[in-house]
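Every protein chain of the complex appears in place save one, which is left out.
And then subunit A:
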Amino acid sequence: MKQKKNKEMAAKPSSKAISKAEALAVHLISGFGLSVAFWVAHNVHSITLTSHPSHTLCLIWVFECPAVILLYSRYRKDHEQCSYFKAVGRGLLGLPAGALINALGAIVLGAPAGIQYLPKTINWSLVMSLFTIVPAASVFGSSWTDWQRIFAFTKPIEPVDYMICLPAHGAVIGAWFGAFPMPLDWERPWQEWPICVSYGAIVGYLVGIVASLGFILVRQHVKGD
């Protein structure tokens, strides 16, 4: 039933096509941003996600933010009407909006809402926003049908759809599973909110990246044949 619905909604391809190499580069750079953030946290500030979750998450989004926004804005859908800078602006707008959505979702699911958790929650949701909402905001802008297609129907068509859809879903599902160890009584520091959830989200995001690359390769391979 989903498939039937989705066929009607298939968007007309209007954006710049994305090649295998470009997709690889985009994903590599976003992955690189993550690792640079961790490297800086570890070597410059000598902190880890477990010891200073708020600070480290802040570093992650600071490093990841330009990479994601600048890269994804290049593949904006409405190429003709929308300038590159407008797309960057959309991405910047999407950052707090997506953070709000993620934070609300986390609180519905049971994230602690006390004042002392506020900085952690804010930084975590900014990171999550970069994984999920921001790329879509840069690429799709206010095109509701595209948003619906990616996030409600999970029906990616073009390579850039895969690049948005799979890592985003991966990050959310990873974060969901990452919450599981939290109630256990192992009394490890990483069981605190939002450390293991962040680890789960990052792992899910990376898996999503690999999956998206795989899909793009397979698809282009099939098309080439």
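Some notes on this structure:
In this text, a contact is a pair of C-beta atoms (placed from the backbone, for glycine too) under 8 Å apart; a residue touches a chain by one contact, two chains touch by 3 or more; residues count from 1.
In the analysis below, contacts and distances are computed from a predicted model.
Between the names "Protein transport protein SEC23", "GPI ethanolamine phosphate transferase 3-like", "WD repeat domain 75" or "AP complex subunit sigma", the one given in UniProt for the chain missing from this structure view is "GPI ethanolamine phosphate transferase 3-like".
Interface note: of A:Val62, A:Leu100 or A:Ala179, the residue touching the hidden chain in the full complex is A:Ala179.
Contact with the chain that does not appear here is found for just one residue of A:Pro66, A:Gly110 or A:Pro189, A:Gly110.
As for the chain not pictured, it touches subunit A at residues 1, 5, 105, 107-110, 113-114, 116, 148, 151-153, 176, 179, 183-185.
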